[in-house]
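Excluded from the complex is one protein chain; the other protein chains are retained at their positions.
Then we have subunit A:
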Amino acid sequence: MSELTLTVLRLGLLALLWFFVISVVGVLRGDLYGTRLTSRASRKERGRGRAWRSAAPAPAPAAAGNGNGAGGVGGSGAGAAAAGGAAAAGAAGGSTGNTPPQGMRRLGRGNRNAPTKLVVTEGSLRGTSLNLRPGTQVLIGRNPECTLILEDDFASGRHARIVYDDGQWTIEDLGSTNGTYLDDFRLTAPAPLEPDSRLRIGRTVLEPRK
């Protein structure tokens, strides 16, 4: 076999090996999962058709607080993912022909009096909102595994959780150090979460809204 063929084969093999490594790294770059914080303004610019389809990884919005690399995998935030965008798209677009958002809205209408989102009104995360989707639970605390990760020195790692049960959202304190306050009363047992009540965790105030 000629020397030339062997040299070409040898270098070709090396090139292919590196091509493999580089393509694997390329796949890694697009492989993001976990929770993220989306700025609402930038989302509108990108168009609402896209918004509910959070699968699109390419224009990865810089995740503030809980970096996507740190992987604060939102327990049930996963569910909030699709629903979050869905509600926004549905509200803004009405019947745009996007069936999934309509389906989502139907799901959310299980109980007319149940809150559909949780808005942070005080604390370092002020302005953040989280969609409450039936059938999921929301874990709040400082631990990166929480759905809503608080940067609040007065909150516990797994501070409280909000569970959906039979058409109703219930807040439950998970044995936190500084307690969870619902309308200025410290929670001792799980309590139903009504819209427009005030939920205080450390220095953070959350308001469930319809």
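Methods note: contacts are C-beta pairs under 8 Å (C-beta built on N, C-alpha and C of every residue); 3 or more make two chains touch, one makes a residue touch a chain; residues count from 1.
Here, contacts and distances are computed from a predicted model.
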Record lookup, UniProt, unshown chain, options "ATP synthase subunit b", "peptidoglycan glycosyltransferase", "RNA polymerase sigma-70 factor (ECF subfamily)" or "ABC transporter permease" -> protein name "peptidoglycan glycosyltransferase"
Can you list where subunit A touches the absent chain? 1, 5-7, 9-14, 16-21, 23-25, 27-28, 30-41, 43, 54-55, 57, 64, 68-71, 73-82, 84-85, 88, 99-100, 102-104, 106-107, 109-110, 127-131, 133-136, 145, 147-148
